[in-house]
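Every protein chain of the complex appears in place save one, which is left out.
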């Protein structure tokens, strides 16, 4: 430290100010529209999507092999045709309905498992062991069980979907639950909440960031599984979903339709991410200051 | 409130005690061996595994259909044969090696993506958009790309594995990063840490519970994908892995071998869960009081 | 020249390839042609993976059903121009049912579920449609589709052998059909693909891109010659073929059972395509392919060994 | 909300701690937080735990709250062992994160009331009353993360007071408050006590606060906490702060705590205030 700093700070005169009236808190001043739009993320993401589309198109042209990798334009055309003919929306509808059932089953299962795990030691052992055992199992392992228990069709599909949602969601939720601050948990117990109420009223909201990321992962894996599983079983002719559409197009080497089907998956994924997950985040954890 | 309570508490005499010497902190008194073992979880989990095995065996006997659902005993025998003949360990070795490569690639990718996302707004847009778009895509969507870029074999497998690890891990990590308390982040910035150092020295340890759950999920899905993808990408001259073994056994209607292969997956999953993940948890987040 | 990557799928229908590999016939015939051939054998599952591998240049010759050949021929016309190289022999596909009431395809009802590797698009599904078209008229070809159900062969076979599930029918492929017939006393043949097509017909074929065949005429020739010799061996000496199969595929199937299957008089080991044009025409009528082949030669490369094809 | 409403035994203490030793397991060995602590709290007491940082005050409070089981000794409430937490003993924790981040100030205060099956309207009215008392009426619908440290502490206080529990366990509730706000809190606490006559166990590190708020003070030694003395302070009230007797008692407590006997783990400098 330099010697100059050794100087005492100067002694300054004191002063007292009359107290100004407190200004009223203002309503938020809106930013200019353009800036607001840009900050909202939509335009930035649209630009990003456009860039991705261009990269894809260029890559496809460069590969020059449209049976293997059709370009963006070709895919968009196939997608447009599929939508106009009403074929694609129908497939999407079938898939989405199955998906939602399997997803819901998985969410309920994860909730039950993690609740048990938080309440009892044996529940905890069960959860840890079952996730470690069953999570790595591919869907084909479940096929025989599904056939025996549910027979063909919807039931088996829902079962397999549940398998793909349940474990990752249970893992994420469980990790989130266990990271909830001890003080919050103690407060909940202090107010006489029972084990179930502790879970629903303390752990779930406090672990919501982890649960939401689990839900997103589960959602994505449900799609992956659905597309794969609709090919393997559960399709009775004519009543197939998006996976069937993709499989059939692939069998007939209509690769642009395959990609159109996948583009539909992507579009639904983006829609869900923005309409559902991000809205939920904005209304909950972001609002609560639990996430930046 | 009853009237009795209105009474003032009695005035009691004061007292001062001589200060006793402070007892030295003791080393932890070990619990009896049996209790310690039980609490360590191993015996409980072994009992649980035994129960599961019995349930499986009973279910299989009840179904009485060993082509669809062989029992535990039959599977164990097939597993034993496979291990003794050295066939299964070889397949496991091949699969494990591929898996570790794909897993490592996915982890590195997730780290890069989330680091970018925490440092720049465009990185954030990229991460959010890419995960929402690509995560739901089944591996078949990547097949053409993989074939074009890597051809048949190891390269493509690693690519597809990376796809299955990258997105869920990135999602979980990103959610974990964003839930890190603001104060910790501010402390890090206060000490002049750059963006990368903030990530490695503040965000990663602070978000470790979320990251670990992402790693577990990624690990499980890498297995699922591997088993499925080994069939698609095939084997060259007998160098297949576990997925191929399962596929071939399935084609030959040796359902017990199929289940033996799956049992190997389960066994590896349990081993990894306990030897790797739970050890890491014990040495880190549990020790740091970040997880119950 | 001199390099050959062959993709095959699982099953007895690829027997000729197994024999050629086991006996090193391609290398032998390459020598005869004056090119040392190095062969790489790739195992893939599913016609789609095979097609993708072929189109991406990861393999040179692909093995799959006649259906996929026609599709890829149709779709690559004017681009890669994929055509057949050789047939892998004629094998009957049986439609097996465990429902005693089902004697012919007309007896199927809502109580029945017929497993197919892929409804409407697999070759088995096409055979079923052809049978329906024959019986009820061309417009009614899709009549049985609603009883069909996608299920991979092994799972379907397990279900048929074991009973206990809704699956009581399976349009299969060797050796699953033989296993079903052997494993479940109630299982019986309802339909034989030979009957649909009016005689023995090729099930599985090999195909390649025009580019490869043009650039590697000698290798291609050596390959086809080798297959022809393998067909010869299989016809004359099924035991040897069975051993080759077991050695190459490391399959655990019982040898005696395998030999019995291979000795099935309906099996014909030959490289010339047989009776494929009927299917091609049907596919065109059903709209599955857009181009009408004038003859079977449209979708096969020329080769003397195939001259007797149809 | 009464514990044993008709069996009140005015001749026995409500809370009885006997030889309470509490330990935490740690990597190198166990850490003793308190050693052989005994004290009695009578119905209506405003009982203060006073001691240096790290002496086990929070630990004792949590044990009474039912969150920690003592390693040795017994903790009895109305003659029965404490086995777990309960609505009869409402705790204000020392940490700021005791508020639910997903609830507004109003919801946070209403939460335990609703959990006790109080009708919504009544809970709301009570919550509003107490939020007003702690001076946060303007922040009714603010989420905790938008509050300052002291404001969070005040919400926690309001939440506990709104419960009007029979036993109130408070862990340095006013540490983050400025002089005036703290004084207002003292007054509110006093007024509520006059009205309800709850029993209070109060942790503080301020000698003055102990004298003003409490009627009886337990002095704990530095780590691990052992009983140093138990003193009366019922003679001091809100307005005695300046008086000579008050100063003398404060000085005496200071000497008891820091002057003689065992010293803190670092050699304490002479205290010269």
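Note that the chains take the letters A, B, C and D in the order they are written out, and that residue 1 is the start of every chain.
Just so it is clear, a residue touches a chain if its C-beta (ideal position, glycine included) is under 8 Å from a C-beta of that chain, and two chains touch if they have at least 3 such contacts.
Keep in mind that what you see is a predicted model, and the values were worked out from it rather than measured.
Trainee: With touch as defined up top, name the shown chains that contact the chain not shown.
Mentor: A, B, D
Trainee: Per the definition of touch given earlier, which of D:114, D:128, D:142 or D:196 contacts the omitted chain?
Mentor: D:142
Trainee: For review purposes, identify every residue of subunit D that touches the missing chain, sorted by number.
Mentor: 24, 26-28, 31, 51-54, 56-59, 94-97, 132-133, 135, 137-138, 141-142, 146-151, 154, 172, 175-181, 183-184, 187, 205-207, 223, 238-239, 241-242, 254, 257-258, 264-266, 268-269, 271-273
Trainee: Contact with the hidden chain only, please: which subunit B residues?
Mentor: Counting over the whole complex, subunit B touches the hidden chain at residues 181, 183-184, 186-187, 189-193, 197, 201-202, 205-206, 208, 284-285, 287-290.
Trainee: Could you pull out which residues of subunit A are in touch with the chain that's been left out?
Mentor: 1-2, 4-12, 14-23, 25-29, 287
The definition used in the following text is that only the chains that are shown with their structure count from here on.
Trainee: Based only on mean CA positions, could you tell me how far subunit B sits from subunit C in angstrom?
Mentor: From the centre of subunit B to the centre of subunit C is 42 Å.
Trainee: At what distance in angstrom does the C-alpha mean of subunit D lie from that of subunit C?
Mentor: The separation of the two C-alpha centroids amounts to 83 Å.
Trainee: Quick one: which residues in subunit A touch 2 or more of the other chains?
Mentor: Within subunit A, the residues that touch at least two other chains are 65, 68, 144, 147-148, 250, 290.
Trainee: When you check subunit C against every other chain, which residues touch at least two of them?
Mentor: In subunit C, the residues touching two or more other chains are 48, 52, 56, 152, 155, 158-159, 164-165.
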